[in-house]
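Complex shown without one protein chain; remaining protein chains in place.
To keep things simple, chains are lettered A, B, C, D, E, F and G as they appear, and every chain counts its residues starting from 1.
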């Protein structure tokens, strides 16, 4: 198996049905990556060890998913200078707005790049990660352009929905 | 100086004008305590060292103030089993509702007790901390009752404000 | 049956399916406690009598659950100096944000420690209550550490969810 | 001085600059009333005694102002079957939306009639109270109609503001 | 059939499943009342005629239910000086918070007394209306006290839900 | 088929079940119109070409539906001076409030007329579009008046829902 | 003075500082219009008479500004089939979100086209109104295109703000 270029982290197995979309997008676009359940609150030390190991193996981008208090991405960012992408999870209280605000509002100095709540955010974090890799991994240069063209074609195919 | 029973933590000196009310309440009610600026994101390791040191010295309760992403109380709670009291700081975005939700919504298993945003929350976290101490430090048994009686008397003194 | 150390109060039987998680957590961790349906609005005097009786029996901590106007925790706090822990109930209007704000925003002088809306809040209020007891009841010293270790182990067991 | 028909209650002298508008509206329209600072949390027993005394004197309507947790109107309603009118006070957290939701969302069985946050709510609670009295106190039959006519005339006087 | 003392208005038949609770509460407590579907936006003139007719027949209190833009209560209040009670209907957009704010925020001079969104609000508007009538219709003096006592007894019957 | 007077645009086929109500309203009231799926983000150039073609064919009003980031109406308005009507789509995060705010808050200079989230907004955008046409297409003068009369009659038919 | 093509309505003189921007935009672009203070709640009958008079004079578009309960635009729309444009006014409670939701959420059948809260909304309602007129008043065909070109040029003039 190829050395991972990205790592997808989430605090609980309950986040996997959403984050699976990030993992599948990376897989579909041939980006080797690791996935791991680790909690900022329940297993902080195991999280820090895992991150150090991943950086040593060559991971360039971390994607972190969390809901509610949603501290995971911030705690990851406090321990690495590599880009950290955050995907807020939906919550019962406010549809995930709480998770989003907890992630996006990092204090100046420790940035976390945040994406939409849920599935769209998971896919876009993966695609955004590839756009970072594409800046210096030549094999990904055409990957995103191809991906976008296919999705545009699907939109254009529909045309007038009354004739669908 | 007496051994501290509580420790007040905040991520930035800009939180001090609010948290000073917690410190002054403790001082006024004769509760020895420490105060420290330490950031969950900028100085995570120094934070963990400080907490261990405080526990060794006998601190029984931590009060943590933070705003925005507001991870401090949760990160503190991930490293101690002592009671952690959280005071959300006001923010420009939503008056501190974001800070509050980031603190109060800890996942099951790692509790953080949350108080109101700003000054009232700072004072109440201090008073609540004393109510914990009072369960086994006899000298604080009458402290809160006295404090409440004085404030009740102030309310009763006003009476009809038209005659003020 | 052992003398109760905590009392769980709620305004309506409809809150029980959530608060049962608090009661079960206490049971599982061997904390004797009482549970009672009493309403701040419909049965204020019965509530005050019950509280006085509980304090006499040795209850050290009150947990109060309420939704909507959510006055119960505040009314309890107005009549005791013991620690009051509040668990907001979910509402149709705003997912429980209204209950949360009604509980957490107590005026300076009468603190109420607030937890998350719903099940996670119910469990965390129970655990937080035990962390208070642990400060002076030796038998609970290891209870929380054990509880946390087991939950951390469960997280670590999962590892990479793609292999689940 | 005439026997009061209404009583205006508020938890803190800081609510007076807003509630003064309710008192002045009643004064201007010749409705005898009492005004009192009493807190649901800090002075619950004094509150209950005052209410019983007012009912004995003939008070028909209670107006209660509160902010934040905003329990006052609900606590008043739990101890009387007379109409209770609630005026939410502005808060820093959410402009008073928290106070409003805490007041308006009383459980079925214990109604509280709620008005707008702040000055407009204070004036309207007073006017609404008079509309209740007018149903059986003949002297107030024309009071509201006159009041409305004057305000309508003021609107009509302006006409085209470009010519102001 | 007795002359109606109250009138329940709503803009659409879709509001009836909620407002039926107001009507049933009045029926159960022997308050003669009328119910009518009339829209502030679609049938303004028919609404004004109906109101005039109801006042002539002796209606003392109007209850108006509406959702979304929720103008009905305000439009009713613009055409009568009798007490107007507003019940906001639930909405998809915000659970009814929009309806609530549209009703409760009447400008100074034209008061509308607002209750909770949905069923609890419908029941409480009915009960509040009876509390107004009780000020001068002797037959309703004991109605509310009886109603409250029964509901309190139901709460007290439950006791400890673990034994349910 | 008649030359279209309006064009209904939406970014995704998933918006069609809602926007079909706009199309059906136009059809029912005999307004020739085009419907097209085109995305501001995925197919910007195809969108611009389509718009130019529609204007050449005589389209006078554009209706644009979008959700979430909801840029479609604004992007359309940036490329035409014809009236643009916006219909926000429901979202999981906030019921569509996010879509609404993204559409309604256009900067001064590039107006977009916004309607309610979802079905009611779709129907009203269609009706509003006809009210524009009616200012200079005589055949639509009576269309809206007839439409309103029929809906008013339906309201009046119901009367007292207890007799339904 | 020319016959008015538009009428700007607002419920209170306090709305004029904002709505003056709508009036000035119309003036600057040579659109004859009337401006009037009339309240849906305080002066409903005078409002209806004024509207009928304006329609007779040839007014084609109504612009209505209101805040809080914000019923004015809806009440206007209930009495005319001409296009009604709504401008929500800022409020203390929620920055005007309440006004916006009260205006934009009209029930299906009675459309109101809503614009942004405050000054940008006032200007855009005026510009949108002109885009309606331009569909059949030839003299306004170039007005909007010119207006846009000037504003675009102002944006382009700035270029790199570091060199400003």
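Keep in mind that, in the parts below, contacts are C-beta pairs under 8 Å (C-beta built on N, C-alpha and C of every residue); 3 or more make two chains touch, one makes a residue touch a chain.
Note that the structure is predicted; figures quoted are calculated from it, not measured.
The hidden chain makes contact, of the residues F:26, F:63, F:93 or F:132, with F:93. Only one residue in the set B:25, B:39, B:105 or B:143 touches the chain that does not appear here, and it is B:39.
Contact with the undisplayed chain is limited, among F:17, F:58 or F:107, to F:107. Summarising the interface, subunit F meets the missing chain with residues 11-12, 39-42, 44, 68-71, 74-75, 77-79, 91, 93-94, 98, 101-107, 109-110. Where subunit B meets the omitted chain, the residues involved are 11-13, 16, 20, 23, 34-39, 42-43, 46, 68, 92-94.
Residue-level contact of subunit G with the missing chain is found at 90, 94-97, 116-118, 120, 148, 151-152, 155-156, 158-162, 164.
Quick note on the criterion: only the chains that are shown with their structure count from here on.
Taking the definition of touch as given, a chain qualifies here only if it contacts subunit B and subunit F alike; those chains are A.
Rounded to whole angstrom, the centroid-to-centroid distance between subunit B and subunit C, based on C-alpha atoms, equals 19 Å.
With centres defined as mean CA coordinates, subunit F is found 35 Å away from subunit A.
Within subunit C, contacts with two or more other chains are made by residues 11-12, 39, 42, 68, 93-94, 104-107, 109-110, 116-117, 120, 148, 151. Touching chain pairs in this entry, ordered by label, are A-B, A-C, A-F, B-C, B-D, C-D, C-E, D-E, D-G, E-F, E-G, F-G.
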